[in-house]
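Note that one protein chain of the assembly has been removed; the remaining protein chains are unaltered in position.
For reference, chains read A and B in written order, and residue numbers begin at 1 within each chain.
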Amino acid sequence: MNERTLQDPSAPMKRAMFRALAIGAIAVILYMFCVQPSQTSLDKAKADLAGLEVQQSAMVRDLKGADQVKARLGAIDAERKEFLAGLLEPLLGSYAMRAKSVLDPLAADVGLRIADYAEMPVRLLPLPKPQATQLYARKPIRLTCTGSYATIVSFLMRVEKKLPLVSLEAFSLKTQKDPDNQSATLVFEWPVKGVNTAATAKGGVKK
Amino acid sequence: MARILLLFSKMKLQLTKTKTVEIDFSRLGGGRKGLSDVTGVVLNGSDTRGCPAVRLVHKKGGWHVVAAGFVPSPMEALPETWDEANKSQMSWSLPQAFQAPSAAFAVNSPHAFTRQTTPDALTVDLVHTAPKVSATPPPRKLGVRRLEKKTEPATPKPSDAAGEKGLDVKPGVPSQSNGVRFVMQPLAENPFVIQAGLPEYQLVWLSHLLPEGRRPTVASIQTLPSALLASLCEQPEFNAAGGNAFAIYVMRHSVYLAGYKDGQLILFRSCPGVAGWEMLREGVKLRLGLDEEMVDEILDDALIDPRSAMEPFVRPVLQQLEISLDYLRSRHNLYIDKVFIMGMPSGARYWSQMSEEALRIPLVSPSVFEGLSLPAKDAELAALTPSKSQAFLAALGAARAAMEDNA
Partner (left out) sequence: MNAPKLHLNLLRDSERQSSSPVRLRVMLPILAAFACLGCLVWWGVLAGQLILAKAKVSSLQSDLDAKKAAHSGILKQMGDARELQAELDQLKMYANGRRTYGGLFKELANVVPEGVQLLSLEIPEPAAQQLLPPGAKPGPTVRPLLGPTNTVENVALRIIGRTPRETPVEQLMKSLAEPAFTNTLVIAKDVPADQISPRVRSFHQDASPDEQGMRLLSFDVEYRCVERRFEK
């Protein structure tokens, strides 16, 4: 083969070139319409497969830890229920009445006369991270009572002992001439259910 | 596509700042590089032993004969017409010893011509006119192997008519005219050229004789006389004479004279009215009443002096030799003291004696393989006498001429 062979090819050479071109064209068509689309499909299938494998491994991992999750859920729920037992639930829509129902027996035990129960505005609790859907708050209930200093203090100690979630938020004692009729104002706060952010998002406010 | 392939056919790589290597991809698959291993074969030489063949290799700065012998001829005769060429196309295989990459044919054809002429006088006359050479090939028949030929106008042009007007050709480039393909090379004397030609159909037939993809394939087709011209190139005496020598090539039916100046051909002529060595042997045989088997012995031995029988054949040649030497002396101030006589199977010593007597010039007839290394294992070849080696003269010359790039 030399340059003249290429510049002035003989008939067999021309036939060979034509055949080569024709077969080459078939090869190009095969590549463009069969190989490339197949490669693209394969890449996509491999990507899908990789994604599914990741999903599967996560699923298997989660399923393996099912017992642990269940136990943990149980433990959390149990602990939470202890706290929920101490929540102040409204009695016929009134927290004050519920507080009264709880505190009057304790006051009666020590001989304290509680004249009045009044609800005060809710105080919010700081938000934990992550934040729960159901939030909790502090509900102060103010009560006005009269009795001796010792009776009042005894009542306070009784409340603090019997109701472990109730906290004294404010206290005011003005001494009177009659030591058995001291006037005191106590503000106890309870944990209560606060805003439910899921309900709020749907348009309702659940307290 | 050809242009694209050509663009990438050569590549230059810069190895260092000063060294750049060029890679020619067109040489892949057997491109035309300088031939260093060629088998020269004489076709249609009428030798009953077969076709003389010589495989010549050029390596390590020297010339080596790898094999020399006679291979069975592929055909009885060359085709004489296009039709015959189409029908008789064949594939030929050379014996393994001669399976060089390339082959050079020295073709003896009755339709060939080799002559000295001038560019203005280039013609396409063939030596023989019968049978008439057809300018146009016959229509292709189904089932017959199609021959490759160049699509040059088959009908003769008025300008190509023999002798009317010179043909415009380039040296060394084959041209075609009137159904004949020819080539010419300039001689050392301006404006003379040497021209050789063969009928187109014979060349097409010969070019397909050796099949593609197998060793060897044809790299050169020369006429028998033109193949002789390079046969002296590696002769030590020829080189010792500085390439200034004269050669008498006595072939079977013809005698050729060739003058060399500085290794270049300066004169070439066919001896007019002179028969070849076959006629000489016949004359000696008849004159001396010898058997065929005795002729070579008598011509090479000193028992019987055959010069009287040889004289009618030798004298005309010596006359032509004298004229040629005078011509070279007077025209070119060239004094030839080395005259070779090559090609004869026997009788060279008597030729030299007769030349010395007549012209005071001895004729040397060295072995054809003089100056070349022979295969060590071929004792027969090494034992060949100079006379016996003359059978391989044209084959060697054809191979040597084809390896022109390695000179």
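Here, a contact is a pair of C-beta atoms (placed from the backbone, for glycine too) under 8 Å apart; a residue touches a chain by one contact, two chains touch by 3 or more.
Treat the numbers as computed from the prediction; the structure is a model and nothing was measured.
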(request) Pick out which of B:108, B:178 or B:222 touches the chain that's been left out of the picture. (result) B:222
(request) Kindly state which of the options A:97, A:153 or A:199 is in contact with the chain not pictured. (result) A:153
(request) Spell out the interface residues on chain B facing the chain that's missing from view. (result) 28-32, 101-102, 114, 148, 150, 171-172, 174, 181-187, 194-198, 203-204, 207, 210-223, 226, 229-230, 233-234, 238-239, 243, 263-265, 400-404, 407
(message) Need a quick check: the contact residues on chain A for the chain that isn't drawn.
(response) 1-2, 4-5, 8, 10, 12-13, 15-17, 19-24, 26-27, 30-31, 34-35, 38-39, 41-42, 45-46, 48-49, 52-53, 55-56, 59-60, 62-63, 65-66, 69-70, 72-73, 76-77, 79-80, 83, 123-128, 130-136, 138, 140, 149-150, 152-153, 156-157, 159-161, 164-165, 167-175, 187, 191, 195, 197
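Here is the rule we go by: only the chains that are shown with their structure count from here on.
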(request) Let me have the rounded angstrom distance from the C-alpha centre of chain A over to the C-alpha centre of chain B, please. (result) 106
